[in-house]
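Sharing a structure with you now.
What you see is the complex with one protein chain gone and the rest in place.
Lettered A and B in written order, each chain numbered from 1.
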Amino acid sequence: METAVFRLDGVTKRYGDLLALDQVTLDVGVNEYVSFLGPSGSGKTTLLRVIAGFEAPDTGRVFFEGRDITHLPAHERGIGFVFQNFALFPHLTVRQNVGFGLAFGKNPLPAAEVDRRSAEMIAMVGLAGMEDRGVDQISGGQRQRVALARTLAMQPKLVLLDEPLGALDANLRGRMRNELRAIRERLGVTFLHVTGSENEALAMGDRVVVLDRGRIIQSGTSDEIYDTPASPDVAHYLNRFNLFDGTLADGQFRGQFGTVAVPGARRAARDVYAVGYDRMRVLPLSSSADGPKLKATFVASEYLGSSIMNFFEVDGGGVVEMEHHLSLGAPETYAPKQDYLLTWNPEHAIVFGREAR
Amino acid sequence: MESRVLKPILGVYVAAFLLFLYGPFVVLTIISFQQGPEGGPQFPIIEWSTYWYKHIFGLTPPSRIAPLPVGEALFRSLVLAFMTMVTSTVLGVMAAQAFRKRFKGASFVFYLIVLGMMVPGVLTGLGTSLLANNIIGIERHWYTTAFATHVAYTFPFAFLVMLAILNRFDASVEEAAWSLGVSPWMTFRKITFPLIFPGVLSAMLFAFTLSLDEFPRTLFASGRDQTLPLAIYGTFSVEIHPNIFAFGVLTTLFSFALLSVYGILMALSVRRAKKMAMQEDIV
Partner (left out) sequence: MSDATASVPRKDNTTRWLLLPGIIWMALFLVTPILMIVYVSFWTQTTFNISSDPTLASWKQFFSSDTYIGSLWTTIRIWLIVLATTFIVGYPTALFVGLLVKSKTLSTVLLVICVIPFWTSFLIRVLAWRPMLGKEGAINIILLKVGIIQQPIEVLLFTELSVIIGMTQIYCVFMVGPIAFMLARIDRNIIEAARDLGAGFGRIFWKIIFPLSLPGVVVGAIFVSVMVLGEFATSGALSGRKVNLLGNIIVTQVGSLKWAMASVVGVILTVVMGIVIAGFLRIVDLKREL
């Protein structure tokens, strides 16, 4: 790729018997925001540590700005890293933390210049007036901003974020997400963001890369990933689909909801029928309808800001979720312990199977 | 736990233990105030006096009892302890830092270092003097051969203290510094070292006190000029007088002074970071 600022080429990393990264190849363009999504142990953090130079890959190459940096020590790479626990320097003030790289890095700046630049960065992340506080004297969200300001002060072309929002509460997380996006638009930095939260990955990334057991199992835009998950595993990690087991045969899927014609299916190691939470429809038990039908008992509902999530328990066991976007009108209310009929338009389903082309 | 019965019994036991531990020191303090110069190092106390304290500093009229030869010995011991402290702490920090990474032969190196605190001083002292006398053919001095054996003894202690500290050290702050383009050496100076400094102080304290009181190694390896423990040992063979006890009380007080300095330094290094933080703590 011509515009690639950064490239991984067949990177493999083992810890004893554990294969943390397995032949990972990836190109990232200038000013791109890439989210890495995957369960814990999928190799996300290892990937970032290899890119940062904290770990050396066993095989494979890492390229950055046209150079092979596979064996370059971390401090010569010019790649920023924001840690999950922020890793602020506990014996230094906010100002000293932010100015640390400027003062003691490869090209140390004069003290006045360090102060000016760090004050600028501190102001940018909205911490003006807190310069002389110790880092144990500020809140979690403020610490996160110090970590970010400290990294951005060095004006790196590539910043790695290792679940930096994980340690914050939901409210703060949302605000920090917006700030990160704004910063990126202002400074033109390429971000690689590891996250365990599918919402964060889909919301933040221009591109989402799904990792599992050290391999990239899908890579694409948020919409691509969401609309066409490449495998049952991806659909599972996205946490936006009800997944049903069953058998796919002769263009028909037989599951607990009956037998449904399948217009097209994706090839996968097992037969899985996936329906988005927001594609589910709830009907009274008495209604008769064609297509897939699932008798289920309403359990509870939960508000998620812009939508409401309804939980149903299926007769054969298992929970089915139904999401109602509030923008589509007021939500219906369902009676607890009452049985309903769940259905959906089969065209909206995504089907995986061994039989698929 | 039947602590209602057990705890008081053990409490009494511990009290008896402390009496046993402190008994000699109490007796030593009492006898140090024995009348002089006729009063000996035993009971009963003929008359309370500070004669023997004055005797140490040469403030008493000359008598048949020679003053303790401690002046120069004390100086030598302090210098030796200081040299040992600096050397073994530097070696200890370096070795413990190396042990943060896994490497081949780690177990061997670990036991090689720890061996230094396990081999009796008589043996290292004897061996070193044999080496100096019969193979290399150099004269033994407190600042050469004795110094070498002292460090071989205190380095393991400094190493173990630093190992325990670094085991609990969160390496991500170092990685953070590297990712800011700061070299590993600068990172060590500006980040790692300030954060492990309390541990370094403890290692220094260990090394200094062990060296100051070191005796069997010095006995063989130090040659003509005596260190303080050697000067005291010299009085074993001749008659002992209460002046040695008075001196014991004084050195103990000196040790307490040293311990206080350590305590103050420790408190300061903890508070220094805090103080910075408190300055603008308005909100």
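Keep in mind that, in the parts below, a residue touches a chain if its C-beta (ideal position, glycine included) is under 8 Å from a C-beta of that chain, and two chains touch if they have at least 3 such contacts.
Computed from a prediction, not measured in an experiment: that's the story for all the values here.
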>> Touching the hidden chain in the complete assembly: which of B:37, B:121, B:181 or B:199 does that?
In response: B:121
> Among B:81, B:196 or B:244, which residue is in touch with the absent chain?
Replying inline: B:244
>> Just to verify: which one of B:46, B:59, B:138 or B:164 makes contact with the chain not shown?
In response: B:164
> Hey, which of A:4, A:30, A:72 or A:341 is the one touching the hidden chain?
Replying inline: A:72
>> Considering the whole complex, not just the chains shown, which residues of subunit B touch the missing one?
In response: 1-3, 6-7, 10-11, 13-14, 17-18, 20-25, 27-28, 31, 41-44, 91-92, 94-95, 97-98, 101, 103, 107, 109-110, 112-124, 126-131, 133-135, 148-149, 151-152, 155, 159-160, 163-164, 167, 184, 209, 213, 215-216, 219-220, 228-229, 232-233, 236, 240, 244-245, 247-248, 251-252, 255-256, 259
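The rule we apply is simple: only the chains that are shown with their structure count from here on.
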>> Averaging over Cα atoms per chain, report the distance between subunit A and subunit B in Å.
In response: 55
>> For a test of understanding, state which residues of subunit B touch subunit A in their complex under the given definition.
In response: 170, 172-173, 175-184, 186-187, 190-191, 194-195, 272-274, 276-281
> What does subunit A use to touch subunit B in their complex?
Replying inline: 52-54, 73-81, 83, 85, 87-93, 100-101, 104-106, 129-137, 147, 150-151, 154
